[in-house]
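First comes the structure, then the notes that go with it.
Removed: one protein chain of the complex. Kept in place: all other protein chains.
Right, subunit A next:
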Amino acid sequence: MKTLLRQAIVLFLGLTVLTGIAYPLLVTGIAQAAFPHAASGSLVEANGKVVGSSLIGQAFTEPRYFWGRPSATTPAAYNAAASTGSNQGPTNPALTDAAKQRIAALRQADPGNSAPVPVDLATASASGLDPEISPAAAEYQVGRVAKARGVAPDKVRELVAANTKGRQFGVLGEPRVNVLELNLALDQAVR
């Protein structure tokens, strides 16, 4: 038993050095050498200041910005330090009520728009930090953003198209629009 104990402890420590120190430090080295921007959080700058990460969504509530997915993080939406989904079950009345409120808020910000709300704008994302919305959700908001900024909807549509990604390699995932990047492009193009 004594031999076994020594073998277990020493081997455990040896493998810990390999997998818990050497391996993550090697990956960190590779990351900082080959992918420094992404490895440090894909930070985005505007006018020389860091304004966020292109991978982490932000709360947008002003009509002149595109809004992202509803976020269930607490105490406020898009709290990057506490990622979470709503975890509301499909038959939970709170889920339906939340969807109704989101629809009402979208309608209130854009009274003339009677189109049905794309489902991703009425439901909370898994991480609470989803940086993207569907092209349908962007199209739904084009009229409101154009009006708030006093520009032609087609001008906004162009920016949406320029910030839309298709399925990766044509197959994987879903088409999507990065909300922060789109809003930054809007601020640049339409003052």
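We adopt the following convention: a residue touches a chain if its C-beta (ideal position, glycine included) is under 8 Å from a C-beta of that chain, and two chains touch if they have at least 3 such contacts; residues count from 1.
Just so it is clear, contacts and distances are computed from a predicted model.
Student: Looking at UniProt, which of "RNA polymerase sigma factor", "Potassium-transporting ATPase potassium-binding subunit", "Heterodisulfide reductase subunit B" or "ABC-type dipeptide transporter" names the chain we cannot see?
Tutor: In UniProt, the chain excluded from the picture bears the name "Potassium-transporting ATPase potassium-binding subunit".
Student: Return the single residue from A:80, A:109 or A:189 that touches the missing chain.
Tutor: Result: among the candidates, A:80 touches the missing chain.
Student: Across the whole complex, list the residues on subunit A that are touched by the chain not included here.
Tutor: 3-12, 14-16, 18-21, 23-24, 26-28, 30-32, 34-35, 38-43, 46, 49-53, 55-56, 58-62, 65, 69, 76, 78-93, 95-96, 99-100, 103, 115-120, 122-137, 139, 167-169, 171-176, 180, 183-184, 187
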